[in-house]
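Only one protein chain is missing; all other protein chains are in place.
Should a chain be cited, it is by its letter among A, B, C, D and E, assigned in written order, with residues numbered from 1 in that chain.
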Amino acid sequence: MIFLTRRERFSAAHRMYRKDWSDSRNYEVFGKCSNPEWHGHNYTLYITVKGEIDSERGFLINLSDLKEIINDAVISKLDHRNINTEVDFMKDKIATTENLAVAIWDVLQPLIEERGVLLHRVRIEETENNSVDYYG
Amino acid sequence: MIFLTRRERFSAAHRMYRKDWSDSRNYEVFGKCSNPEWHGHNYTLYITVKGEIDSERGFLINLSDLKEIINDAVISKLDHRNINTEVDFMKDKIATTENLAVAIWDVLQPLIEERGVLLHRVRIEETENNSVDYYG
Amino acid sequence: MIFLTRRERFSAAHRMYRKDWSDSRNYEVFGKCSNPEWHGHNYTLYITVKGEIDSERGFLINLSDLKEIINDAVISKLDHRNINTEVDFMKDKIATTENLAVAIWDVLQPLIEERGVLLHRVRIEETENNSVDYYG
Amino acid sequence: MIFLTRRERFSAAHRMYRKDWSDSRNYEVFGKCSNPEWHGHNYTLYITVKGEIDSERGFLINLSDLKEIINDAVISKLDHRNINTEVDFMKDKIATTENLAVAIWDVLQPLIEERGVLLHRVRIEETENNSVDYYG
Amino acid sequence: MIFLTRRERFSAAHRMYRKDWSDSRNYEVFGKCSNPEWHGHNYTLYITVKGEIDSERGFLINLSDLKEIINDAVISKLDHRNINTEVDFMKDKIATTENLAVAIWDVLQPLIEERGVLLHRVRIEETENNSVDYYG
Partner (left out) sequence: MIFLTRRERFSAAHRMYRKDWSDSRNYEVFGKCSNPEWHGHNYTLYITVKGEIDSERGFLINLSDLKEIINDAVISKLDHRNINTEVDFMKDKIATTENLAVAIWDVLQPLIEERGVLLHRVRIEETENNSVDYYG
């Protein structure tokens, strides 16, 4: 079994908060990340897929195909967008990196597994100091 | 003459647009960066100061002092903020990286020169691919 | 289950050697890392914790809390210190990166697990070429 | 059990193609990577070994020994070479990163296990966006 | 005056040698970089342009335009190519990074200056350890 990782990037605005909480309650739980005027990040996304090497072609999956799947289903929805208000797969979810990683897994898993490989990991780096990994 | 550079980081939301233009005119000029729902970045700021080495202490300026000046006057105003709506020194300016670099120069120059060194350069990296340098 | 990683950094001096060996024996085993006049590194520490996403707040653990635990228990003891002579949890241990990773695990595990999440990994990068991972 | 990772680098030329396919068939499957005039990369190789810490010396394995093994058996064969035409362990294989990772595993495993530690992972980064991991 | 830098990347094969020298003479001068079977790199290109901020739009030049110029005139000619045999602007030149930087300057300068800004610097990083800057 071999593991292949593709890195993609997107820049987005977000705010961590619950609509059913007051601004002060949100600030108490989420701190400056709850700023009602938004803030944003350059997110780095790593998608790892796994499977057997295709002996005819010598690779796991065509990287152009993997790149296209990730860009069509995820990056084009997130890049230069507001994660809270504009991204269908984050609707009614708190816009944390943890929830985002799970949502991206749910979007990508069927699309990737159609190609005969398995999704292994979704990794998101929100800043150079903070990151989240999800293995399903 | 010696040059000393301090790196600091902030995460902020912004939108490139002019209030006196329609959304479609803004989109035509600024593309996806004009998204009315905002987007954001992890900005990296490099402040370079220059002067003679202080022969008694062997350094140009105390790095803790430089760090404090940058954080008080710039980072605390920008980090986890909306550059368009919440930052006094960007009021009524188009929120481009170019204008931000000039505005940060104008804020920092008097504070740094009070300490007996010269401000040499403000450098802002908006993404790993795009950056701006301003030398006054 | 979700995995969250926090990066922190510290700069420290150390020397790899055994007190019960001669300088030449230490040099034979540890090479230039045994220099009796010390040397040092910018260490990068990655702490990964794991658990279920808190459905009310949408995250695994408050990052400010995690950052505070790591800084109070580890970084404040190591940063700008001598690992051999000044760090209580390294007393009487050879100051290798392997031993340091295990010692940091032992310090952090009870503090992190008090918060209802599990410690998953301690990763230390000593230089851009050398790193150690410990999973308990 | 502790995990130790050594990073090494090499720059090489390669081409992804099968000799028994036409240029157009190769282009269809491998795209621009099949260019008959070659292209190349700065490859980054991460070798992770694992085992128990040697209680007498406080480390898993002497890093100089590990570095020497990797350089003698792998880097000296690949650096400033053509992966397709000059590297014995890639002979008659399609020069993909997946095949290269498996071939490096096969070369290194016996040499590393002679030293009393286990090979855990071969990781190759071909570009900042693409990487492969192999665990045997 | 403001300075704007765009980073682009390309992967290419090359060989440093003179046709009018023997292989041994080439090896003596260019070392392993003269390998007749080629080698290659992930090159990073930084293009810096300078001028006055456009007061109506708040930027120096539209980044999409700059990106398009660089990609059309330079990256599309170099990426996944052989610098010695396939790149028109390197024909009959020794394929050093120094000569490449000057050739890219000559290609880009007229195209960039048509847009009303000045080309300031061409920077090429060949590896993480080696880079070249050219200012015209």
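Convention: a residue touches a chain if its C-beta (ideal position, glycine included) is under 8 Å from a C-beta of that chain, and two chains touch if they have at least 3 such contacts.
Remember, it's a predicted structure, so these values are computed and weren't measured experimentally.
In the whole complex the chain that is left out makes contact with B, C, E.
Touch with the chain that is not drawn comes from one residue among C:6, C:50, C:81 or C:120, which is C:81. By the touch rule set out above, subunit E reaches the unshown chain at residues 16, 29-31, 93-99, 101-102, 128-135. For subunit B, the list of residues touching the undisplayed chain reads 1-8, 48, 53, 57-60, 62-64.
Taking the whole complex into account, subunit C touches the unshown chain at residues 9, 11-14, 32-33, 35, 37-42, 79-82, 85-86, 127-128.
Note that in this section only the chains that are shown with their structure count from here on.
Shared contacts of subunit B and subunit E, meaning chains that touch the two of them, come down to nothing at all. Because subunit C and subunit D carry the same sequence, their contact can be compared by residue number, and under half of the numbers here are used by both. One inter-chain figure worth recording: subunit A and subunit C are separated by 29 Å, centre to centre, where each centre is the mean of the chain's CA atoms.
Between the CA-based centres of subunit C and subunit E the separation comes to 42 Å, rounded to the whole angstrom. Contacts with at least two other chains are made by residues 128 of subunit D. Screening every pair of chains for touch gives A-B, A-C, A-D, B-E, C-D, D-E.
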